[in-house]
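Got a structure for you, questions after.
Here the complex is missing one protein chain, while the rest keep their positions.
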Amino acid sequence: MQLGMIGLGRMGANLVRRVLCAGHDCVVYDRDTVAVETLVSAGAVGTESIAELASKLVAPRVVWVMVPAGVITHSVIAELAGLLEGGDIVIDGGNSYYRDAVRHAEELAGKGIRMLDCGTSGGVWGLARGFSLMIGGDRSAYAAAEPIFEALAPGVLAAERTKGRDGEVAPEEKGYLHCGPSGAGHFVKMVHNGIEYGMMAAVSEGLNILHRADIGVTETVSEDAETAPMTHPEFYRYVLDLPAIAEVWRRGSVIGSWLVDLTAAALVESPDLSAFEGWVSDSGEGRWTAIAAIEEGVPAPVITAALGSRFASRNLNEFADKAVAAMRKKFGGHDEKPGATR
Amino acid sequence: MQLGMIGLGRMGANLVRRVLCAGHDCVVYDRDTVAVETLVSAGAVGTESIAELASKLVAPRVVWVMVPAGVITHSVIAELAGLLEGGDIVIDGGNSYYRDAVRHAEELAGKGIRMLDCGTSGGVWGLARGFSLMIGGDRSAYAAAEPIFEALAPGVLAAERTKGRDGEVAPEEKGYLHCGPSGAGHFVKMVHNGIEYGMMAAVSEGLNILHRADIGVTETVSEDAETAPMTHPEFYRYVLDLPAIAEVWRRGSVIGSWLVDLTAAALVESPDLSAFEGWVSDSGEGRWTAIAAIEEGVPAPVITAALGSRFASRNLNEFADKAVAAMRKKFGGHDEKPGATR
Amino acid sequence: MQLGMIGLGRMGANLVRRVLCAGHDCVVYDRDTVAVETLVSAGAVGTESIAELASKLVAPRVVWVMVPAGVITHSVIAELAGLLEGGDIVIDGGNSYYRDAVRHAEELAGKGIRMLDCGTSGGVWGLARGFSLMIGGDRSAYAAAEPIFEALAPGVLAAERTKGRDGEVAPEEKGYLHCGPSGAGHFVKMVHNGIEYGMMAAVSEGLNILHRADIGVTETVSEDAETAPMTHPEFYRYVLDLPAIAEVWRRGSVIGSWLVDLTAAALVESPDLSAFEGWVSDSGEGRWTAIAAIEEGVPAPVITAALGSRFASRNLNEFADKAVAAMRKKFGGHDEKPGATR
Partner (left out) sequence: MQLGMIGLGRMGANLVRRVLCAGHDCVVYDRDTVAVETLVSAGAVGTESIAELASKLVAPRVVWVMVPAGVITHSVIAELAGLLEGGDIVIDGGNSYYRDAVRHAEELAGKGIRMLDCGTSGGVWGLARGFSLMIGGDRSAYAAAEPIFEALAPGVLAAERTKGRDGEVAPEEKGYLHCGPSGAGHFVKMVHNGIEYGMMAAVSEGLNILHRADIGVTETVSEDAETAPMTHPEFYRYVLDLPAIAEVWRRGSVIGSWLVDLTAAALVESPDLSAFEGWVSDSGEGRWTAIAAIEEGVPAPVITAALGSRFASRNLNEFADKAVAAMRKKFGGHDEKPGATR
């Protein structure tokens, strides 16, 4: 079948390549003409505008939007609303807030255009490994676009079958799932990313504990009323090989996971992680997961702590730290002792 | 080669079977004679006491201790100290505190007995998948016992090779690693389990958020000064299929991991998890990881939050909750409103 | 001057009494006629409807709305919008979301009615101690209503003057403050309550640690692979007198505070807090504070942890706990061990 793709960044380009490999046709557009040309060489049909893209697709058109969430997604969908026809399908595959997907679906429904929201996990590796797809919205649109989802997903062979499942292979066993009505796909992807925040933070905190396991030999015990006396320096004498440790966790261990695989790869390249500054962006989904937990009244201490650590990595805790320092000065006359400089 | 195994519970028995499969000999002991007989049928040599086990091993003996951490491990090692000879090797493969391993190593060293501490991950699946082994202690003992470790580990084929690694396959790529001097193995395993706590909590919190995504339709908005007004019930109308969602995350997703595989399997059996009460034990390593983080001065908000959630699952937060309720009553005259009964 | 009060619950009734004591006139309304009569005996003018209340006030009217946040506040303000005239003043003194205050102010502004949002802290003790008032909205309205705020606030003598402040006494030194435009009052009150959540949780967690300081004598050390070995029972042999401890913290200590005063009082009445179940409601402001922190990108681990503990007190963590238990069963064959029953 035929797929239109708007947005040819890291994710969009890989989606197109994987769809092409499966034998489907792709009509593509991006503001960056080099990105378009690159995919034309890979077999896609290039266009110079969204209007041209729409005109080159046969009805019912299937247009996948893969641009930054928020204002840009909104404007692309608004433009499509004026170009498409009743029965056409728009797929928002980016990290949009699920509430935006609900609103977009309602707007497009007014013109008879069907919308799907598709949470897409797999990162830059999706081309090779396939993408995990969480889809919400109109069921008929989902059925129509299913060949595309099947082409993008890793397929059933990517993992052993879960014990207790038998009979025909379900879509979720191939790596894609219709989760529910509009917004359900992005909602599930949002929570998926919240879990991702928590898992990444768990691994990273563990590595930090291993990294500091040598303080009994590297740090001098300071003796003043301002500093916690070091307890048991004799138990912190380990100089550990982090790249080897991450590697050993890749096989047979309970924490075995793709994140540990990637950590092992990163540590081979930069064993002390000096290639990184430690500024961790957050692109919305962690925040929204935390807000959903709050609005549902669900405790999510791990996920919210992981989110807070990302904020703090960008020094957004500084004013609070100063306030604590100010109180200590006021009640105890405590002067500040410098921390490690960053 | 020949291995002695003391303790034939779930873990110990599987270790023996895997070693036997690799063509080594095993002499085994457990207080439970049925456990011994079962392994004798599988090809092991059974014994009725630790002394008999020691007598059936050829020097230099290699004795693996796989019993509950703490008092029992301590008494078994003390008994071995009286039975073994200089040059023999004791391996503590349980979830002992690494500080105990340091002490045991010192005690045994006095008699010339070499000790290894071996963190063993893989659970009841280790027989089939192999175990991930984190080893500390005497290097010569490690070298002598390496064939056993190699037999237990999953082997290099269990995962794709990490990009950037080439040349000869390192032990960690097969699934076992000598991490450092006495205690280093249990230290690394301890942190591994701390990470495990965090990852498990992240997945579980995410599932809870998905589970409650229908409160906009299932809960009545109550209107009194005691209750947070429900915000946006229209955005919490999703009745989600959790077994299918866990399954879709198994292929291609960033959070793909063995824990998600197991979650998917558990949800197939009990889609609403009603087979469980929600009491979560902790067996020491999470606590010790949190303590290590504190003593190192390393922030570990995710791991410590995961640990606290386990305590709270056993109602150990109850007195604190009562204290908050008492304060609210005192300052605001607020009466308690019952929560969901457990 | 003259004040109209709608809503005569615990807070509203005390506000009226304090305003009456200061020599002002009050016209009051509540659906509960007994509440109205009680205040009529105290000197207020009673009414049977909001319309009657409006008719008994002299323009420019000042009407304080003290009803549950959300739907009820919204409907009362909507009704007032139809009854009041340009130049009149509406004060929302409840725990409304500050965004609602912004919207209400805009709606009322269309009719020339001025609105103030007033965060009101002090609980049932405000009558005796005075209320702390955080006010947002139209400055001219604030100036007009200032005598009421001054009557309600504790006054400058309620605390020693802050070092570094001199000259004329500022309103904030009397206990009320115009914080900024519409919503600013409720925003500051919201954050105030977020801090309150954190402080209450800190005290309560501390009490719980004291409460369990005797486990070295009261609990048996269990020895199985499922249970963390008790570390150092010899250091947990304290049977502590919590009412006396809370009392000793009331004088001279760094944590001295009204919350500790109230805790001491609660513990005199119920030394083991058995008068309480431990179900802790949340009435919105903690949630909104946490959401504001997320939207601002500010780490707020303590406040969000305190909020999560309240959710968990109502068993909303149950599904997550079951998920962790399910994973443990799957990877390690671990059966659940019951926690303390609640």
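For reference, chains read A, B and C in written order, and residue numbers begin at 1 within each chain.
Here, contacts are C-beta pairs under 8 Å (C-beta built on N, C-alpha and C of every residue); 3 or more make two chains touch, one makes a residue touch a chain.
Quantities reported herein were computed from a predicted structural model and do not represent experimental measurements.
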item: Chains on display which the left-out chain touches in the complete complex; value: A, B, C
item: Hidden partner chain, touching residue among A:128, A:169 or A:323; value: A:323
item: Residue of C:131, C:279 or C:319 touching the missing chain in the full complex; value: C:131
item: Among C:228, C:273 or C:316, residue touching the chain not depicted; value: C:228
item: Footprint left on chain A by the chain that the document does not show; value: 9-10, 68-72, 94-95, 97, 123-125, 200-201, 203-205, 207-208, 211-212, 221, 223-229, 231, 258-259, 262-263, 265-267, 270, 273, 275-284, 286-287, 301, 305, 309-310, 312-334, 336-342
item: Missing-partner contacts on chain C, residue numbers; value: 98-99, 102, 121-123, 126, 129-134, 153-156, 158-160, 162-165, 170-177, 179-181, 183-184, 187-188, 191-199, 201-203, 205-206, 208-210, 212-213, 215, 228, 230-232, 235-241, 244-245, 247-261, 264-265, 268-269, 289, 292-293, 295-303, 305-306, 308-309
item: Touching residues on chain B - with respect to the absent chain; value: 254, 282, 287, 290-291, 294-295, 297-301, 304-305, 307-309, 311-312, 314, 316-317, 320, 331
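By our rule, only the chains that are shown with their structure count from here on.
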item: Each chain counted as touching chain B and chain C at once; value: A
item: Chain occupying the most central position, where position means C-alpha average; value: A
item: Shared interface numbering between chain C and chain A [over half = same, under half = different]; value: same
item: Superposing rotation of chain A relative to chain B, computed on C-alpha atoms, to nearest 5°; value: 180
item: Most distant chain from chain A by Cα centroid; value: C
item: Separation of mean Cα positions, chain C and chain B [Å, integer]; value: 42
item: Distance between the centres, which are taken as Cα means, of chain B and chain A, whole angstrom; value: 28
item: Averaged-CA centre spacing for the pair chain C and chain A, given as whole angstrom; value: 37
item: For chain C, residues that touch 2 or more chains besides their own; value: 282, 287, 301, 305, 309, 312, 314, 316-317, 320, 331
